[in-house]
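Sharing a structure with you now.
A single protein chain has been omitted from the complex, and every remaining protein chain is retained in its original position.
And then subunit A:
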Amino acid sequence: MDKILRTENLCKYYGSGENEVRAVQNANIDIQKGEFVAIVGKSGSGKSTLLHMLGGLDTPTSGKVLIRGKDIFSYKEDALAVFRRRKIGFIFQSFNLVSSINVWENIVLPIGLDGRKADEAFVMDIVKTLGLEKKLHNLPNTLSGGQQQRVAIARALASRPDILFADEPTGNLDSRTSDEVIALLKMSVEKYGQTLVMITHDEDIAQIADRILVIEDGKVEELR
């Protein structure tokens, strides 16, 4: 199968000496194209740190992250930013929409930052898939949590990235909305042939993933 993401002895340590915290230790992960991988772990187990490193937001203490065989930390800062907006989509727990622009503008922002024109038909398709077509002119703070997260999903999908990272996407949502959002997320990932790596502490949500990785005290193990 097409290997899209691989890590080699990925480590992230904070502090030194007695205060050293080993957030991620020697993680070796392989993710294939089209896979839906859930990373589960308790609060403080290092799952967010791992995800941030996989997405190039945080730099590792040692080790490598290879996306399509390319070490992403070999890029310079600005080149990495360009790489991120072209190849990676993020979905955050707190949605992180830009408050001053409307739903549509939020969705096409990463494409705009790349200096490209958004493929309006494709974006509209995503919008319809996520049921946002009536909210396009709304500002983010007028939307419910679930709606905001759907906008965030649309934003992540719009630039046709190689891989999607979701950091507890349902952490700020109630359980019903949460199920709804996860269903939509899984459905659109499948529809657009996306690879998804999702952090969650919710066992039920993890169950719908193709693979589950468990992280405990910085050590990553395959659960399934």
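Throughout what follows, a residue touches a chain if its C-beta (ideal position, glycine included) is under 8 Å from a C-beta of that chain, and two chains touch if they have at least 3 such contacts; residues count from 1.
Rule of thumb we're sticking to: contacts and distances are computed from a predicted model.
Undergrad: So which of "Protein-export membrane protein SecF", "Acyl carrier protein", "histidine kinase" or "FtsX-like permease family protein" is the UniProt name of the chain that got left out?
TA: Result for the unshown chain: "FtsX-like permease family protein".
Undergrad: Quick one: say which of A:Asn9, A:Asn28, A:Ser62 or A:Thr142 touches the chain that got left out.
TA: A:Thr142
Undergrad: Which one, A:Ser74, A:Ser94 or A:Ser144, makes contact with the chain that was left out?
TA: Selected residue, touching the omitted chain: A:Ser94.
Undergrad: Counting contacts across the full complex, list the positions on subunit A that touch the omitted chain.
TA: Interface with the chain not displayed, on the subunit A side: 52, 55, 57-59, 77-78, 81-86, 90, 92, 94, 96, 98-102, 104-105, 108-115, 117-118, 120, 136-139, 141-142, 155.
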